[in-house]
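Inspection log for the structure reproduced underneath, given as structure tokens.
Omission of a single protein chain aside, the complex is shown with its protein chains in their original locations.
Entry: chain A
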Amino acid sequence: MATVQVSEAEKVYILHGIRDDLRVDGRGCEDYRHMEIETDVVSNTDGSAKVTLGHTAVLVGVKAEIGKPRPMIPNEGYLEFFVDCSANATPEFEGRGGEELGTNLSNVLYKVFSNKHSLDLHSLSISPGEHCWVLYVDVLLLQCDGNLYDAISIAIKAALFNTKIPRVNITSDDEGGKEIELSDDPYDCMRVNVENVPCIVTLCKVGHRHVVDATLQEKACSVASLIIAVTHNGTITCSRKVGGGSLDPESIFEMTETGKRVGKALHAPLMKLLQQEESLSKKRVRVGFLC
């Protein structure tokens, strides 16, 4: 993450602004920065999405591969997460520098997304105990300007929405051996139901209030933050405190309430946007990074 240095005077300025519900860039405490979403940007993947939130930029690619189901849950497929903190984001990530942050982020993603309440893992099963679809969700951080969790979760939801898994036919021969046949038709595919996929909302405690979508400057002034995963109907699926510093129980309660409200409001426009883009299909002009 690009490091920012904030002087005492700047800190006071930011703190006083937030107290009066007016942040340095003119937003209120519960407003997001300008967000851009585009799906289907990498044609080598089964589903992909690019999200920019202020200066934060993330690219998510989903690849579906056939694997063996976990022995304890033979009739479900599973997801694998990998976060690549590339040196593009900041020189500190060069070599193995980004690995720690990457593992941290992917651990949270496992907790938030890889359970049967957020995704229908049964639909990823091909033949119980033998074969299932494994969705490799690879996150690529291209630029960090605060609020990584939110940007990543939105990008993952968009990429999963965009994911097209080829249909399979299972034929068994006389000796009981099974053969898996993938459909050749690119339009004959299965989609993932993303209705219950949560979005993460990060709340930063700054002074006596908390803000949504904090920039690096605001993060430098905050004591600690709380991340909450919220589904479209306002159910909280995961919550954890990140960063040093401590929070009192009362403020955690308040932050959870805000997170629930903000997160719930995030889903409807996101889904509308994704469906709109999908309906354009071939008429759509792909922009990618060229604009």
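Basically, a contact is a pair of C-beta atoms (placed from the backbone, for glycine too) under 8 Å apart; a residue touches a chain by one contact, two chains touch by 3 or more; residues count from 1.
Simple rule for what comes next: contacts and distances are computed from a predicted model.
Novice: Hey, which one's the missing chain according to UniProt: "Cyclin-dependent kinase D-1", "RNA helicase", "Exosome complex component RRP41" or "GTP-binding protein RAB5"?
Specialist: "Exosome complex component RRP41"
Novice: With respect to the chain omitted from the figure, which of A:Val42, A:Val108 or A:Ile227 is a touching residue?
Specialist: Of the candidates A:Val42, A:Val108 or A:Ile227, A:Val42 is in touch with the missing chain.
Novice: If the hidden chain were put back, which residues of chain A would touch it?
Specialist: Residues 2, 42-45, 48, 55, 57, 59, 61-63, 65, 82, 84, 86-91, 94-96, 136, 138, 140, 142-145, 288-291 of chain A touch the chain absent from view.
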